[in-house]
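Step one of this worksheet: look at the structure below.
In this view, the complex is presented without one of its protein chains, the others remaining in place.
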Amino acid sequence: MTYQLIEAIISGITLGSIYAVIAMGLCLVYGVSKIFNFAHGTMFTWSAYLAWLCINQFRLNYLITFIIVLPVMYCFGIALERIVIRPLRWKSDWQFTTIVATLATAIMLDNLCQIIFNPRTKMLPPILNGTVKFQSYVMSKHEIIIFFVGIITIIFVKLYLSKTKTGMAIRAVSQDVVGAQIIGIKVDQLFSRTFGISVVLAAIAGILMAPKFYITPLGGWGPLIKGFIIVAFGGLGSLSGTLYAAFILGLVEAMVSLYIGPLWVFPFWTLLFILILAIRPKGLLGSWG
Amino acid sequence: MNYKILKEYKIFISLIFILILLVFPVFVQDEYFLHLLILCFIWAAVAEAWNLIMGYSGIFSLGQIAFFVFGGYSSAMLAKELGWSPWLGILSGGISASVFGLIMAGPCLRLKGVYIALLTLAAADSVPYLILWAERFGSGGSGGLSSIPTLSFFHYEYGVQKIPYYYTGLVISGICLYIIYRVIHSKIGLGFIGFRDSPEFAKSLGLNDYKYKLIVFGISAFITGIMGAFYAHYVTVLSPKLLGLDLFLTVIMMVEFGGTGRFPGALLGAFIITLLSEFLRGFGLYRLVILGATVVASIIYMPKGVIGYIDFLDKLILGKKK
Partner (left out) sequence: MLQLEKVNAYYDEFHVLKDVSLSVKEGQLVLLVGPNGHGKSTLLKTIAGLIRTTSGSIKFRDKNINNLPVDKTVEMGLTYISEERNLFVEMTVLENLKLGAYNCFAWPKMNHSLELVFKLFPRLSERKAQIVSTLSGGELRMLAIGRGLMSGASFLAIDEPSLGLSPLLTNEVFKKIKDINEKNITILLVEQNIKLAGSIANHIYLMEDGRITYGDTTKKAMNNPIIKAAYLGKNRGAVHDLSVN
């Protein structure tokens, strides 16, 4: 019993770290532009497929795959912002139009994925085979890698935001757009960069998750909605809130699938989301009014 | 030409359009074509209900297809399991969808903007699980429901004939559209628009935004549910797959392409997109790619939708004669 529980906790924390990576991307974009990118999940899927292409078709290893896929996805993110988002921003009804436009883009790209890679599910091998034994607990090495890559990514993003010039500018724009403009930040350029970064985060999560689950063309919608719920739970645009929320919800998910059943995970997320919003519409650490 | 005459012209054209629709099956009995028009009727009301909540009230409800499926399933299950008359089923489909809508509206009351979009999307995505769970009550589970009873009028069985469905669809859709039209042009409709354009001002006038949100969710879900129930008894099969992206994108596109926040806009959009979508079926998987690209392009390049061009035409006509 306790054995199961500890296993669930470990799997919850691993899930949490990967959810945190997905949700951070959404959170950054929302913070900077107040736009929710419904195509975030599709980016997740696309990067998994690209990784599959690199690994299964071109026989490359994971390190080179990351080196190839991440910059490609960064450019993809920037292109997405330039083509779909930028023409809509600064228009009066951008809130509505960006929702519909990113949704439509997501559906379009998902189906393109289906055409290019055909709808059959794909598998990626784990980054490292085998398991690690720690006393009586057995963990797969891949899971451990997910956890560490997730944590390193989180730390890296945190450092990037607090130490680098662009990172500080990203925070500045999310706190006061006019203030950012008048100190000379090129806000438009920063929007696309942030978009690029957020897509790279989705890509990291996508590649890490691919060996754990199958890759399917519509596989990005689950992580997308979970990411949203995490960001909303954490308080829209609050990065630390998002991180807390990711780990809490990761643990909750592991508990639900252990005690109630894996089928109930998604309805449970929804229920939790509704409850959170009913009790605290601003989320955990939200200052959103 | 002045504005009044132009308006009369437009009413005249609409009347002719309605007249053509009324006598259409007398001249054309092609089954496929009638089928397309029946779909147009269904989607016109669904799109208009979405337009009411999204375009007129500015509430980003992404759960409309869930209302549709909810209405369809309730009616079908009542008819199949309890032997209710489909007519009663259609009405209860609308009612159960609006109950679902009100439940959804509850947590949305205090929220705004993108939160509502997320919440409704998440709720809609939970409906397939609900259907799986309700298999024990005869929902058919993941396989879906089939051989749903067809409609009958007194002792006249509709069966697979298109013409009776055509007229039934025309009447039901017409009534629903008329209700939406009346709601938009009533005091309540003005309230919706007020809350969309300037929530603070509307509140300062003493309007209650909770009440308006509940009303708009209720009406929109009711009409969508009715159309869902009619759809169920028409195509006689339902499956959780309806909740996929396909239909969702198609209907959102009707509103967006026609012109959000304009009554004739969504109506035009429904007809154009239903026909376009059917036409694109030949393209197989490429269909959704093309549709998606069209949505994005239409949002960027024609933000006011088709109706925007008609307004432009109006201005030209009025301007030249002045």
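Letters A and B name the chains as they come in the text, with residue numbers starting at 1 for each one.
The rule we apply is simple: a residue touches a chain if its C-beta (ideal position, glycine included) is under 8 Å from a C-beta of that chain, and two chains touch if they have at least 3 such contacts.
The structure displayed is predicted, hence computed values, not measured ones.
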{"item": "Missing chain: touched chains present in the view", "value": "A"}
{"item": "Listed residues A:103, A:154 or A:172, member touching the removed chain", "value": "A:172"}
{"item": "Selected from A:56, A:121 or A:181 as touching the chain missing from the view", "value": "A:181"}
{"item": "In subunit A, positions touching the absent partner", "value": "165, 168-169, 171-172, 175-176, 178-186"}
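In this section, only the chains that are shown with their structure count from here on.
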{"item": "Distance between the centres, which are taken as Cα means, of subunit B and subunit A, whole angstrom", "value": "33"}
{"item": "Contact set on subunit B toward subunit A in their complex", "value": "54, 58, 60, 62, 106-107, 110-111, 113-115, 117-119, 121-123, 125-126, 129-130, 132, 245, 248-249, 252-253, 256, 260, 285-289, 291-293, 295-296, 299-300, 303"}
{"item": "Residue ranges of subunit A in contact with subunit B within the complex", "value": "36, 84, 87-88, 91, 93, 95-97, 99-101, 103-112, 114-115, 218, 221, 225, 228-229, 232, 236, 263-264, 266-267, 269-270, 273-274, 277-278, 281"}
